[in-house]
Structure formats: structure tokens, C-alpha cells
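For reference, the structure is listed below as C-alpha cells.
Not every chain of the complex is shown here; the ones you see sit where they belong.
A, B and C label the chains in the order they appear, each numbered from 1.
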């Protein structure tokens, strides 16, 4: 589906050509560039675009199939980039969409997949700053990438917050350890999704500033360094969260074992108390003819007292040992 | 066994020379190239081929013995590549076959080992696109590699799917934990087989685009970059699956320990209930002469009531603690 | 908030211009440089400073928002650095503040965030050594960094000391294993905070000596090598502490399991002793008519003796096995 198609010249919209009028529009205005946005495009749309802009077949094939890892490929002067769009899904796990960007000398095409979250804000912001739009397709590429990366922050923040809460509660007694394991495992999976979006993109941005930078991006490499820096920060957060999760998982296993140890101790203590009582009662329940105490007037209360005494003594001992 | 032997010129089959007529055929048509396919070849076949095409002895020795790791070796102008062929075995674990490819200036030879899955489709597709076949032996090499790599995708997809199912069930109570361990271990082994096919091949393809590329592949390095990209995606999937398996194994151990803890708790609770009953019954089973309650009219129901009361109270208490 | 603003010439303070007089002051004295210190600055203060000193917008944006990772960025001749300020928080966990430093050819600006611990000492020390201050903004940059890094040492020392104590006690019996886990986990988190301050700063300082060094720092690269060396030492301590924590966590899990094993053994031993007594008493409590020993004059003492004997024998056996 075509979302938008606009020709910019000198930082302002000057035309909105249809998909099959782009080449003509570019020819008509030799100083402008075109910004095309597609969403879940049909094969036909992509084929037309490929013909209009002479896009490389392998890259168009990638954009058609989707499910790419974040990457940057150069086809002569043209750049082809793939990025992951992460959105908070219903159940807390991030939904992975994609955006592919073709950056030519006089056009930029963005193809969005499996994501309802558009880039209208990016377009708006760019149009409000004509002096930046004048920098051409490279700047649009930066603006899109900046928007994509900005959407990663709330996801990692949510993970960190949940993790911090979990850390606070983990050592409290009576925790549902299984729930903790499940939560830690879920956080780990969310981090993995984030990392698979961030790490390859880091590599992409590192090629867009510093050393040999593709021509389209040379003028604005400080901006790409800024995106790179944001990604590094996210990466550092991911690594830190990941280490915490690993440590917390290990800690939780130890706590589970300690819990079990405590239960075994209580079981042992109570078993001992009842077993002692039962053994005493059993002794006085024997059928020997000559058991003098059975005939004593206060034999029974004495026996009850003895049982209570032994039980009490054991209870007190186990209490002191911390078993009860 | 010779599967096929065809001479191509200008993108079309022009002859099908036998193994001992290849050199002659090449001399007869100076602009064509030969594509030979062998399967589990005899020593004699390889020796003849070596003489016809002047193949390097060390490479032919590798192709004869098989059991090579994926690799790319240059012998002057000739390329020798080994790749793993993975097929789903009967019991879910991938069967490892091999294909070795010799890429010369005017010939390409593929030697398949321990795999029934041929490359007829590759040949068919290539012959339907004569403009690509015109690119020569390098393109055939690419087409074979692309077919090999395409067959890795269903294997990693199967692992991911099985893993996803497992994740969903793992936290359900009453799971057969041993079956989970066994399944995770099996998945890990399958991933290992995949990784040993993919990782060295990644290194191979990285040498076929970008920097100094062997002459036979220079013209089509964008295609090899595409294969490289596919391998990177598989690699990323393998790494992700591997991390999930490690985490799930760890989680499973914790769940086993939690399970045991729960069993111990239930054991402890029921033991306490029965032990209390037995101790009470033992007390009233003692043989003291003076035990007034034994003579009461409602002594027995009272005793039963006391036992029921104590048992009930304990049951209620343990229920509240979550031990039962 | 403006903390300080001083112009130095020939190593001595010659003026204290306000925020909006800095450019003028620099023009008035072509051989001097300005040192400005801000703390949690307002947007207005930063905007004014940016205009006066022509600072790069992206760097000023970073200084405004804070929460940067330690880094060094070059904008032409200007250096922008971010460092973490670590202070011991109330509960032992380090509080993370930040300082951002702009190093120009004729000025140095430090912006402190979320930290009450100022750099008065640095200023004092620098002013007492005019021959070093003559080296210009680069030297001030070094002095600030040196002060920041010096404050990391007590934090890692505290971790090491706590860890050493813990190691000493860990193997004593009767330890509260849960407290040990909690402490180890806390130490790990503190180390993580430290590492996130130190590791990227190491990368920063490695760019300030040896190879291509920014112009402002060339003359004093031996000093930066010294800071680098301090950071390497902290890094080595962090790594060592981290390994110890990992090993101690593993050890603690084993100790917990051993503890449980000991409890199970004691439980088993006492259960056996009481069960044997109860079984014997039960046998003599049976109601068979012909049980000769029941009629013996010393039947009862004999029974008690038998019970005592069996219990004693079991006790002695378990003692020897180390179960009691």
C-alpha cells in the first residue's frame, strides 16, 4: 500500500507524484528528490517502483520477502538498509516488524512490514525543518533510523523496571519461585529480541560515520554518530540486564534449594517430635504383666506429662537450631 | 557415479561429453564451459577427471575421502569448495552429506557424498536463465551454494518451532521433566550439526564478495553477498535458539528442584497429619489402669473426634501454607 | 547552576567573567583560557554557553539530557567527554552521577549532573601548580578525569574487602546461606555499576595517548597514560572480584546442597532410631494369648533394655557414619 509519495525541492514539498510518475517527476525537476513510503506492498507496487527507480533486484527481493536481519548493503551509489521495528505486543513480548529503506542520490523509499506504527511524525518534523531536508535523501534516512531507534528505549526501560522490581522482591520469603523463573525467562526472551534488533544495527551505523562513509551520508555523519551512540547505550543496558538476569536465575535456584532445605528441616523436626511421642505411647501400650507404673494412681497423667516434656524439649531444641 | 556432464556455450547446452571426452570437448569449443556432476564417485572416475581437467591432487584426495569441513581453497586459478548437505533424518536429527565443487576457468565439477537429494532443480533453473549461465562456472558455483544454503532454512525453522512449543508447555505443572531435558538436549545436538555446516561456510562466502575476490566470482559477487546474508540470518537464528536452549535447560533444572520441593512439602504435610493421629491413638492405647476417659460412654467417639479435629486443623493449616 | 567561571592566563586567574561575558573575555585576552563549571544547568544556561562558545548542538543536547555512557567525541577541534561520577549511596550501592566536559582550544566547560561532590579540590590543586595550568584546557581535562577516576578506588576497595570477609566466613557451618547469596548478588550489582563507568572510559583514555591523540591532549599524553593505567588496575580488580563472586555463588549452592544432605541424614538417622523403638514396642503390644515373655518377672525391664540397646546401637552406628 502506498502511504505517501512526495517530491521535495529546496526543503519543501513541490509535488506528490503517483508510483508510476516518479521517474518523470525526477526528470522534470533536476534539483529535487522523492520520498516514497510503502506499507506491506504488493508485488506489483514493488515491481513498478523497481522499474521507475532502477532498484537492484536482489534488494527488492529482500524488501518483498521481509524477515531480514538489520543490515546495510551498497549497490553502487544506492544504499539498501533493513531495520527491525519493535512494538510492545499484547502480552508484553515485543512484536517484530521491519522497515527497509532504499537511499538513492535523488530518492528515498521506505517499505514497512508488519507494523502499524507509521512515520508520520518523522515526515512532519522533517518538513518543519527545511534547512535539514535540504541535505537530501541521506537526512531522511537518518530521520527514519533515529525514529526507529527511539522506539527501542521504552522497551529496554520496561525490562529494566520489571527487573528492578523483581530484584527487590526476590529475597522475600514466601515468594512464588516458579513465577520468578518464568518472569526471568520471559525477560530474557524479550532482551534477545531487542538484541537482535540492536546489535546488527550498531554495525550498520558504525559504517555511517568515522571512516569511509557512503556518499549519501557523508555530510551528516555526526547525526549517524549520534544514533550510533544511542544504540551503544541500549546495547550497554541490554548487556547489564542480561547479566542481572543470569545472576538472578542462579540466585533463584539457590533460593529454591534453600527453601527446600528449610522444608526438610521442619519436616524432620515435626517427625522427630511425633515419633518420640508415639514411641513412648507404644512402650506403655505393651502388654507385659509386670509394668508397675501402669498401676500407679497418677501413672496416666505422668505418662502424658512425660510425653509433653519430651515433645516440648525437642520443640525448644529445634526452635533454637532454627529448624522450626 | 556420473550424474550429468554437459557443455554450455552462450548459455545453452551444446554437448554432453563423457568423462574421458571432457578435455577434447573443451578444446573443440573454446568459448564454452563444462558442468560435471558426480555422486559417490569411484576412485577411477576421480582419477580420470583429475587427468582430464588437471585438478590439484590434494583437492581430489579430499573429494575422494569426504568428511571435510566446509571450506574454500585456492589452487592458482582453481577454486575448491566443500559444503555440508543437511537432510532431515528419520529420527529428526539431520543427516550430514557433502558436496565438493571444483571451479575452474572453463569447468565446474560437483561431487556429492552420502546424500540422495540431487541438484536437478538447480540445473533446470540455470538452464531456464541463459543470460545468467553465460556468466560461466562462477555462476554455477553460486547456484549450487544457494541451493545448499536454502536447504538449511527448513531445518532451523523446525528447531525454532519445536523450541517455541516447548517454551509454551515448560511451565505447565505435571510436565515430564525428563522428556523436556531429553528434547532440549536433542535440539542442542541438531543445532550443533547446523552450526558446523553454517559457520565455516560463512567464512567461505565472506571471501567471495567485498575485498579480494577470486577471479571466477568477481562478476557475481553481489550474489555471493546474498548467500552470505542468508547464512548470517541462519547463524543469528542458531545463536538465538542456542541461548534459548541454555536458558530453558537452566530453567528446567530449577523447575525440577521446585517440583521436588513441592513433593517434599506434601510428604511432610501428610506425614504430620498421620503421625499426629497415630500418636493420639497410641496414647489411648496405653495400658494404664486409671485412664478415666476410657470408661466414658462417649469416650470413643470423643477420641475419634479429637483425632479428626487435629487432622482437620493440620490439613487446613497446610492448605493455607500452600503445602497441600 | 553556575559554580565557577574563571579566566586563566600564564597559569593564574585573571578574571571571573559571567556566563554572558565569556566570548568577550576571550577576545580581550588572546593568550588566556576560560574554565567554566556548571551543576545541573538550566536549559537557558546551556543555550547561552552554546552561543558564547559556539558549542556543537548534538553535544550540548547530550549534556542537557544527561544519562550518557562514558564517551569521547570529537567535533572538529572540540572534544566532548562524558564520565560517570560514582558515590557511595546510603545503602552501599553506588549512586551514579555524571560529568560532561567540553574541551576547546581556549576553554574548558564541565557540567555536573546528579552529584553533590564537586571539583573544588581539583581547581585548588591546579591553581597551586601554575606551570601545569599553563598547559591549557587539556590539562584541566586531565585533572578532572584524574579526580573522577580517583573516586572509583574506594568503591572497588570496599567491594574487595567485603568479598574477602565473606570468603573467610563462607565455609563456617551454621552460616545463613540466604544472606550470603543476597550479599554476593548485591556485590555483583555494585561491580556492574563500576564496570559500566570504567570500561568505556578505558576506551576513551586509550584514544588520549599513544597513537593519534587530539591536539588539545598531545602535550600531556603521559598523564592520560597514567589515568589509563589507573583504570586498567581498577578493571583488573573488577574482573578478579567478579570471578570470585561467580565462584563463590557456585560454591554457596554446593554448600546449600551439602547442608540439606546433612539435614536429610540426621532426619534419616533419628527416624530410624524412633521407628525401631516403635516397632519393638508394637510387637510387645500385640494381643496374642501365648506370648511367654509378657509373663516373665523381668519382661518389662528386658523389653526396655532391648529397645535401649537397639536405639543405642543405631545411634552409635550413625555417629560413626557421620550422620549424627
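The criterion applied here is as follows: contacts are C-beta pairs under 8 Å (C-beta built on N, C-alpha and C of every residue); 3 or more make two chains touch, one makes a residue touch a chain.
As the structure is a computational prediction, the values presented were derived from the model and not from experiment.
Summary of assembly composition: all chains derive from one sequence, 3 are present in place, and the complete complex in the structure file consists of 5 copies.
The criterion applied here is as follows: only the chains that are shown with their structure count from here on.
Counting only chains that touch, the fewest steps needed to get from subunit B to subunit C is 2. Subunit A and subunit C touch with mostly distinct residues; of the residue numbers seen at this interface, under half occur in both copies. Comparing per-chain C-alpha centres with the mean over every protein C-alpha atom, the closest match is chain A. Copies subunit A and subunit B of the same sequence differ by a rotation of 70 degrees once their CA atoms are superposed, given in steps of 5. Shown for subunit B are the residues in touch with two or more other chains, namely 285.
Of all the residues in subunit B, the ones that touch subunit A in their complex are 167, 171, 222-223, 225-226, 229, 232-233, 236, 240, 243-244, 247-248, 250-251, 253-255, 257-258, 260-261, 264-265, 267-268, 271-272, 275-276, 278-279, 282-283, 285-291.
In the complex of the two chains, the subunit A residues touching subunit B come out as 56, 58, 62, 67-69, 71, 73, 75, 177-178, 181-182, 184-185, 188-189, 192, 196, 200, 249, 252-253, 256-257, 259-260, 263-264, 266-267, 270-271, 274-275, 277-278, 281-282, 284-287, 291, 293-300, 303-304, 307.
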